[in-house]
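If you scroll down you'll find the structure; I have some questions about it.
Heads up, one of the protein chains got dropped from this complex, but the rest are sitting where they should.
== chain A ==
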Amino acid sequence: MKKHIFRLSLTIGAVVLGVAYVAKKTGFFEDDRHLYDEFESR
């Protein structure tokens, strides 16, 4: 049973890491709001 849980955890962990990697590579979590900072009136 413990072995199964370990394998399941490992699989879920790998999937999460994979998704996070792809999301980072594709800029999924990039936020462009700061790009407007340079347009602010000073």
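Here is the rule we use: a contact is a pair of C-beta atoms (placed from the backbone, for glycine too) under 8 Å apart; a residue touches a chain by one contact, two chains touch by 3 or more; residues count from 1.
Convention: contacts and distances are computed from a predicted model.
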Omitted chain, identified by the protein name its UniProt record gives, among "Ferrous iron transport protein B", "Myosin-cross-reactive antigen", "Heme exporter protein C" or "Succinylglutamate desuccinylase": "Myosin-cross-reactive antigen"
Sites on chain A contacted by the missing partner chain, in the whole complex: 25-28, 30, 32-33, 35-42
